[in-house]
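What follows is a single structure, and I will ask about it in a moment.
In this view, the complex is presented without one of its protein chains, the others remaining in place.
The block that comes next holds subunit A.
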Amino acid sequence: MSAPEPGPGGAPEERPDADARILGAGLYAPRARLPSAAVADAWGRSAARGVESVAVPAPDEDALTMAVAAAERALEAAGVDAASLSGLAFATTTPPMAEEDLTPRLGDALGVPADATTRYAGRSTRAGTRALRAARDAGAFPAVVVAADAPGGAPNSPEGHAAGAGAAAVVLGADRGSGAGLHGDSEVATDYPGTRFRRPASDEVEGLGVTTYDRAAFTRPVAAAVDGLASDPDVPDPGDAAAVAISAPDGDLPGRAARAAGLDPGRVTTPVSTLGDTGAAGPLLGVARALQEGATRTLVVGWGSGAGADALLVDGLAPVEGSLDAGDDVGYTDALRLRGDLTADEAPAGGGAAVSVATWRRSIAARYRLRAGRCPACGALAFPPEGACPDCHALVDFDSVALPREGRVETVTGVSPGGAPPEFARQAERGGDYPVAIVAFERDGGRVSLPMQVCDATPGSVAAADTVRAVFRRVYEQEGVVRYGRKARPVAVDER
């Protein structure tokens, strides 16, 4: 991209009113990267234009876990406590459950108050900007807006070659003050059937491959939405934008659309070349990366099959947490294995440990947010926070306390696919051997330990005394219900 252009400077009180302000942003992408060269080796060519690599989710990652990771980083960047949030919006085209409102789980994982105003957007890749606009319009600040996606496609299709994964989040605040202002609102919708679609109960995005029609379906609504924004006298000129954060099903269409809207295609910040098609997360990823790179004015454009587009302008700077740069290259068969394309869907014989959904739910605060108990009699910590005090043995009602997210490995072993309990057998088949540790967490002089699977690590890479961070991941699925909880991620991986 070109060098950032000057944006509004000066003290926060001098900045012009906006519809809302971005107080901070967070980025997250899975660690594994499949180079397009590996796809080309497998199929003779890669049909994903402008894509050098795609991010491949780990077996225990999905749109919800990536959303939590991005949102936690955004909250950290903004310096906002989740407990103070009044709004929550979530966008994805690849929800882990076909029918279920994911905002309660997202909110619980983050610690958002239950009475926060929630918005959920799905179905098309415009969901990310829809969620952003919805949270802004709801006016319940501070709000966190998260977009996370991991689209898939048939193995030898343009969609399959481009399929990536990633998540981005922004924390929105009120219209005045610090942060990057959110300006304007332009939307157009024109009927272009068949450009990008997914059949009922299918995980695979399809396109008809009608090249000129597809391009028109993308560029015309985008150009129209940008024109609409430009005609709004209250919005800074989008033509001055230093960055263009736009939906990017591949690396070609965003540049074409930018050019059609009169913008420099070199200013596109959506990380499609390194992460691949990130679906609904694309525009927010582009915004966060633009902010991270110091772009002071960013045009945000969401495009969704159907086709429609919306456009907004981000003016100013805000802090960003997270990096998209580091990843570990994997081979093509490894990527297929990670994605589950080579393994059976159903759980192996023998069933899983019988922890009922109702029982699981009772422990959600401990599982999602590491809520421990403090004994009101002797002050000792207990995890999980139930039963008699582990120290004084009094049968007490514990005071709820939050454990820190970082802990230290006390002891660790490795579990192989052949040695994993049946409910983890499929995960182990896809992801390979995994470490399981006992991790100690300290708070106010007290200490408790938890058994934790270590994610994004091989058994030999984790040892006692290592520092790990508790991250939100899929634990297992039983009776069709995905169970989530915290796993340990080595900080050396988490901070890359």
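Methods note: contacts are C-beta pairs under 8 Å (C-beta built on N, C-alpha and C of every residue); 3 or more make two chains touch, one makes a residue touch a chain; residues count from 1.
In this section, contacts and distances are computed from a predicted model.
Student: Pick, from "Beta-ketoacyl synthase N-terminal-like domain-containing protein", "Probable aminomethyltransferase", "Cobalamin biosynthesis protein CobQ" or "glycine dehydrogenase (aminomethyl-transferring)", the protein name that UniProt gives for the chain of this complex that is not shown.
Tutor: Its UniProt record gives the name "Beta-ketoacyl synthase N-terminal-like domain-containing protein".
Student: Among A:G139, A:P155, A:G379 or A:P422, which one touches the chain that has been omitted from the display?
Tutor: A:P422
Student: Who touches the missing chain here, A:T117, A:S273, A:S323 or A:S363?
Tutor: Checking the options A:T117, A:S273, A:S323 or A:S363, the one contacting the hidden chain is A:S363.
Student: Going by the contact rule already stated, which one of A:F90, A:Y120 or A:Y434 would touch the omitted chain in the full complex?
Tutor: From the options A:F90, A:Y120 or A:Y434, the contact with the absent chain belongs to A:Y434.
Student: Just one of A:E52, A:D232, A:E410 or A:E477 touches the chain that is missing; which is it?
Tutor: From the options A:E52, A:D232, A:E410 or A:E477, the contact with the absent chain belongs to A:E410.
Student: What residue numbers in subunit A mark contact with the hidden partner chain?
Tutor: Per the touch rule, subunit A residues meeting the hidden chain are 348-355, 359, 363, 383-384, 390, 410-416, 418-422, 424-425, 427-428, 434, 436-438, 449-453, 459-460, 464, 475-476, 483, 485.
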